[in-house]
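I have a structure I would like to understand better, so I am pasting it below and will then ask my questions one at a time.
In this view, the complex is presented without one of its protein chains, the others remaining in place.
Moving on to subunit A:
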Amino acid sequence: MAPNTSKSGKSTPKVSQKLNSVEKIFIKYRRCDSPQTWWIVFGVVCLLTAATRFYKVGEPEHVVWDETHFGKFGSWYINRTFFFDVHPPLGKMLIGAFGYLTGYDGMFPFVKPGDSYEGVSYLGMRVCCTAMGACLVPFAFIIVWEMTFSLPAATLAASLILFDVGLLTLTQYILLDPILLFFIMGSVVGIVKFHAQREKPFSISWWAWLCFTGSMLSGSVSTKFVGLFVVIYVGLHTIKSLWDLYGDLNNSLTYVAKHFLARALGLIVLPVVLYFVYFYIHLTVLCKSGNGDGFYSSAFQSQLEGNSLYNASMPLELAYGAEISLKNARTGGGYLHSHIHLYPEGSGARQQQITTYSHKDFNNKWLVKKWNEEPGDWEDDDPVELVKNGDLIRLEHVPTGRNLHSHREPSPVTKRHHQVTGYGENGMGDVNDVWRVEVVNGEEEEVVKTVVHKLRFVHYLVGCALMSHNKQLPKWGFEQMEVTCNPNVHDLNNLWNIEENVFPKLPNSSFEIYGPNFVEKFLESHTVMFQGNSGLKPKEGEITSQPWQWPINFKGQHFSGGKPRIYLLGNPVVFWGNLVALVCYFTLCTWNSFQIKRGYSISPNVRARRDKTLEACGWLVLAWGLHYLPFYAMGRILYFHHYFPALLFSSMLTGVILDYLLESLPSMVPQYLSSSVYPWLTGLFYSTLIYSFYLFAPLAYGMHNLDPSFENSTVHQIRWLDSWEF
């Protein structure tokens, strides 16, 4: 990646007659006219990065913060145990792979933060994650270079990222964040590099960068869903470049179409395929039953080794007289259950309780009966009659002989719904026991099938549908889940499926063939993930981090409470500097458009330089906004570390703006100062930055033996804001 040394639009600094050697170096640095200079600077940045990132990477030697989750997930990949998590699998798979390759055996339980790693080879996973995190600095360097062709800007941007304590902390552990940040920055590197190849379309390097971008995009989405923001960014960037190509009347439409198709291939088809591949690996590797089973449907579970449904065989079709168990089809739904206890006084009729229960139990068995015939009426040699979509049936609770019943009484917890009870004796009840079976999206007269069909039980007289949700009954109901009859028939909680089906007269068939294929499993995993994600809501009274706090570095996050203490907090110089730079950008932008709108004459030199800076900044601000603003609209629980993708872009923006200001300064100060002001300011900036890094580094590397209450301790002195709680 030899740098392009053309520097269009960069004002040539006034070269005075006598130059001392320092100033010469600075001029060389600012002009960057040889690849050699570029490589030297880049090399220095990389060396410093490696030094800061890998210093004390093994400390603390215990589980830090969310390592307890991601380390555990890594172990599960190694053990091939199925689990449920709200994030897509790539990041965790990588962690698992890192562990596997560096000799971790997957046996460490990762119970809670603070557990000691004694004798566990955790270092491999940490080093690999850290290495991915370390790539951010050179990535930033390349991005800014490609956007501005200014070496000082690239260095400034890279050093702002290099010397941010928060990023250092976040990328040193076994977490998804270093991986996610790596892919996000990688995508942006890809797109700017790809843009740089625009003069030679369809060349090998052009295709290579296109595919690189595509695979990085798929990586970021398959690590966490917030990776979608960078996809939008790349999408907008691509639309812009296509729009320009299309608007150039010299290009024929077929040529534009070729460009469009190539990009669609590299940036849409390739990532989608990769995304599927990651999920395919995920679902193939995890083939043993684990603690995530309950979140998935019966059909899904039947494919997990060790699950009770695995290799089970039972009749596929439902016949009258069969004994079945019914599972609520929502995520984590329980089995329809009843027991000999009655509803207490004051909660509707005093009849037998109906609940859902998450465990398999004898009390989950129900007998399917016709609406007008008792099982005793049948002769043994009567032909088997199958239950069809739309049939009227009754369900009798096998152990107690009571029918599933509902009537117009309010439910115990959800008062708007009707109460569901067990009624009657030995299967003799009344007309309120009749339910209509509906197969979702089923044909008329279609036979009801075990596991594969989603069913709705609509009460024949009231017209409400049997429902269960995760609201618990009070103590009298043994804190099992409430079952009601929901007047809103189309509620998604109204769906049930038959899990067990015992009927000797029908041949058993194995469910393997009816198990979901990859696409169905893929889709189901996604619905479950989205439900899980939207379920992460803050509880009443819980303190959550709020987006407005992030850019001002208002509050950090405890990473490790033991010794040494680790506290995730941004370098305030970087954070607050970024805010100033944002204000500068918006001022400059407004002022510039005002000048243009009013038709001021601006010298072409200044105009060109400004346009270049503003264009680069525009893209960076867009990326910052895309990675920051959507959090305001999110209802889920938020943490400080969600800001770090946005921080990267904000820091790069600061680099570009700072470079612009520094370059503009010499023309604003008196003549005799103009040659020395640049080196001085640059020096001042870097020394401030490095000093602040030195001050706050203990937060990342670990605070040893420091008693925070001790007035004179270093920790006490750097506690600039009261809200920082270290």
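What to note about this one:
Everything below uses one rule, namely that a contact is a pair of C-beta atoms (placed from the backbone, for glycine too) under 8 Å apart; a residue touches a chain by one contact, two chains touch by 3 or more; residues count from 1.
In this text, contacts and distances are computed from a predicted model.
From the set "UTP4 small subunit processome component", "Protein O-mannosyltransferase 1", "HYCCIN 1" or "3-methyl-2-oxobutanoate dehydrogenase (2-methylpropanoyl-transferring)", the protein name that UniProt assigns to the chain left out of the figure is "Protein O-mannosyltransferase 1".
Within the whole complex, the absent chain has one touching residue among A:107, A:204 or A:633, and that is A:633. When you scan A:594, A:639, A:680 or A:720 for touch with the missing chain, the hit is A:594. Across the entire complex, the residue among A:350, A:416, A:505 or A:526 in touch with the chain not shown is A:416.
Within subunit A, the residues in touch with the undisplayed chain are 243, 246-247, 249, 253, 414, 416, 474-475, 486-488, 490-491, 539-543, 594, 597-599, 633, 635, 722-723, 725.
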